[in-house]
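Here the complex is missing one protein chain, while the rest keep their positions.
Letters A and B name the chains as they come in the text, with residue numbers starting at 1 for each one.
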Amino acid sequence: MSDHRRDVFVLLFVQVTIFILFGYFVRYDESQKGENTIYFMFQDIHVMVFLGFGFLMAFLKKYGYSSIGFNFFLAAILVQWAILCRGFFHLSNLKIPISVESLVEADIAVASVLISMGVLLGQTTLLQLIIMGIIEIAVYQCNFYVGDEILKIADAGASIFVHTFGAYFGLAASFALSRFKRKNDIESDKSLESSNYTSDLFAMIGTIFLWIYWPSFNSAELSGDDQHRAIINTYLSLAASCATAFAFSAILTPDTKFDMVHVQNSTLAGGVAIGASVNMMIQPYGAIFLGMLAGALSVIGYNYITPWIDRNLHIHDTCGVHNLHGMPGVLAALVSAILAAIATESQYHTGLYDIFPARAPTIPSFNQDVYRHIQGDGRTAMQQAGYQILALIMTVVVAIVTGFLTGISNKTLCFHYSFL
Amino acid sequence: MSDHRRDVFVLLFVQVTIFILFGYFVRYDESQKGENTIYFMFQDIHVMVFLGFGFLMAFLKKYGYSSIGFNFFLAAILVQWAILCRGFFHLSNLKIPISVESLVEADIAVASVLISMGVLLGQTTLLQLIIMGIIEIAVYQCNFYVGDEILKIADAGASIFVHTFGAYFGLAASFALSRFKRKNDIESDKSLESSNYTSDLFAMIGTIFLWIYWPSFNSAELSGDDQHRAIINTYLSLAASCATAFAFSAILTPDTKFDMVHVQNSTLAGGVAIGASVNMMIQPYGAIFLGMLAGALSVIGYNYITPWIDRNLHIHDTCGVHNLHGMPGVLAALVSAILAAIATESQYHTGLYDIFPARAPTIPSFNQDVYRHIQGDGRTAMQQAGYQILALIMTVVVAIVTGFLTGISNKTLCFHYSFL
Partner (left out) sequence: MSDHRRDVFVLLFVQVTIFILFGYFVRYDESQKGENTIYFMFQDIHVMVFLGFGFLMAFLKKYGYSSIGFNFFLAAILVQWAILCRGFFHLSNLKIPISVESLVEADIAVASVLISMGVLLGQTTLLQLIIMGIIEIAVYQCNFYVGDEILKIADAGASIFVHTFGAYFGLAASFALSRFKRKNDIESDKSLESSNYTSDLFAMIGTIFLWIYWPSFNSAELSGDDQHRAIINTYLSLAASCATAFAFSAILTPDTKFDMVHVQNSTLAGGVAIGASVNMMIQPYGAIFLGMLAGALSVIGYNYITPWIDRNLHIHDTCGVHNLHGMPGVLAALVSAILAAIATESQYHTGLYDIFPARAPTIPSFNQDVYRHIQGDGRTAMQQAGYQILALIMTVVVAIVTGFLTGISNKTLCFHYSFL
């Protein structure tokens, strides 16, 4: 009971600290005139983060309350923290200006924690998740800053910065946590991991909303041609990954049934796989091909790779996050590198420098289309491709190292709350 | 098992063929500048097609997985096919330009197949549905082309082209399939058709999202005054049909209870009934009257007409599609003909030629309001009304003939997958 009390006061302490930091730092961004397009995109992402992720994880009949409840609590506290962390990189006069764009980026940042939570579901207490989330958001912002502002890579749909990062962070934390568990604890944990008819249908609500609104996730911060292409590419990639996931699920399950885990997860893999190249000239057929690849890869992952990792590396991945966010995220990065390597100015017209700002000439030149001066690093296509790969490697390494350390440090916090 | 394998390869073959056709034909529409209004309308329709239809059909406790899963798979594969079919009627330099508008029209086309699926739920395998869907989309596009571009009728909410077409296509296919079934097969099928508390609540998720977003379905491709009127008319018609369906449900069920089937379906009939005249000057009270009529008609259909059809024509209609899409669709067409017959230029101002382009004079004239030349076929109001009826008759005949043939040809494909 006194542990319980202590834990609750940690939760309150976090919320009060956030309030104080907002008091010192955060002010309305007066320069924003309330442009509405991004608000409606934001609402779609908001549905994905608060409803989609929560219900998707409700497929375990024992963890329905926890999935939805923890997801709700965690996301609500961490969006506030994410606004602060992002703001510290964009201070103006020592104040953080807040706008609808801040809310969008906070939601996206929190998605990385919810992905990690999918790995750890049922393995941690809520307090451990909160502490992990606070660390993860901070690391995420640093990694994002380096990738976006220094390496200047293209990742409009956040496949590298969110999906890959969140997946490997969670897997490393799970690896760390499992070091300290006795074998039969893990066995008994797994016996809790079954779904039933009702929990599977609740999970489908999550799946379908994620699937529907994914084009908004991948295109919210784009505009014009770029955004239009991103919407079409995401839609096609998702449609193809859905169809292919169903077909592969039928191939790989012995008894003429589809596996609901594949239906709930692998159908979404196309949204991850297209994310890093979503505004590039991948062409409609390219988006479909990538979606097919991702759907198949994800089902194969659920059937062969996750059990192998569990058995041999002793990393338990409750929701199979590696198959929905991990591998498709890596695939996304590789595809973005290939497309970056073949991107020419004649293909993209002046849009090239919107997608790859580092490819613009080092000498400022006036651009007729956007009516402003453009200045870049004068990178070649191959250099840009190299940077895309570099950002992938950096992200995976940072995620694994910090995720592992977070998992280790979390071992000292082993008191349980739950809805169970 | 080898049948299973064969069927799976058919599924993969379909997806791979679509990929190849996209490779040859589909390119980004460079002329689109990413106008966002239609994207947000599209998202509403996307929720209706992927979530609304899927959950609405989940009311049968035995078919919850199938309804939602088949709906998801079928829609995902067929939206790709619909983009191609639509595109073949709009080739430019032998390429199909793809835009957000293409995605909207693909979603709408697929709705017709999902309506037919509602008739056949539990009577077919997934493979049969896929093959039916491929044929149905192709026929739909031809019928739509003739109705829209040659007969030049008004059907902004697709009540004729989607709802009526989908319903009668499905009913004809059901008729064909039942020819080959033994009586006791059908009896046993029906014993599976019961709902329970949980499945009824899942179905209500579908119903309510369809109900909420229907104004977007009926107005997505309109603009300005037209769109504003369409939103208001659909809202009012739906509200009235909801209230009337509840009242009639209470009248017709003997034991003071509402029937959940009526609540789930007949409440939506107003959205179908207003569809063909949604942008016409039906006036708010007209929209309410039409909604009341549709709600009452739909409940009466569930109580008397569907059992009669089942008994006497041996057409089994699992979800009672005839009462939600069939009869209200025909009603919509008749109402559109009446309103077309009384439409005058003084009532619609220059908007008349937006709704009925064929009524514009044959001699091109410059229109001050839209700043372009307008040219039509010089039709009278009565002629336009005749064309509205002609399109209805054509659609019903085409749907019945092709639906029946599809059902017959599907008889050879009787291998089952299912989630059950």
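Following the convention adopted for this analysis, a residue touches a chain if its C-beta (ideal position, glycine included) is under 8 Å from a C-beta of that chain, and two chains touch if they have at least 3 such contacts.
Just so you know, these numbers come straight off a predicted model, no measurement behind them.
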Task: Options B:17, B:92 or B:223, residue touching the unrepresented chain - done: B:223
TODO: Decide which residue listed in B:26, B:100, B:139 or B:238 touches the omitted chain of the complex.
DONE: B:238
Open item on the list: Touching the hidden chain in the complete assembly: which of A:80, A:253, A:383 or A:409 does that?
Closed with: A:80
Task: Which residue of B:154, B:263, B:385 or B:399 touches the chain not shown here - done: B:263
Task: Touching the absent chain when the full complex is considered, from B:7, B:44 or B:354 - done: B:44
Open item on the list: What does the interface between chain B and the hidden chain look like in terms of residue numbers?
Closed with: 37, 40, 44, 197-198, 200-201, 204-205, 208-209, 211-213, 216, 223-229, 231-232, 235-236, 238-240, 242-244, 246-247, 250-251, 256-258, 260, 263, 267, 281, 283-285, 288-289, 292
Task: Residue ranges of chain A at the interface with the undisplayed chain - done: 4-5, 7-8, 11-12, 14-16, 18-20, 22-23, 26-28, 30, 32-34, 36, 39-40, 43, 46-47, 50-51, 54-55, 58, 64-65, 68-69, 72-73, 76-77, 79-80, 98-100, 102-103, 198, 202, 205, 416-419
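We adopt the following convention: only the chains that are shown with their structure count from here on.
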- [ ] Please compute the C-alpha centroid of chain A, do the same for chain B, then give the distance between them in whole Å.
- [x] 35
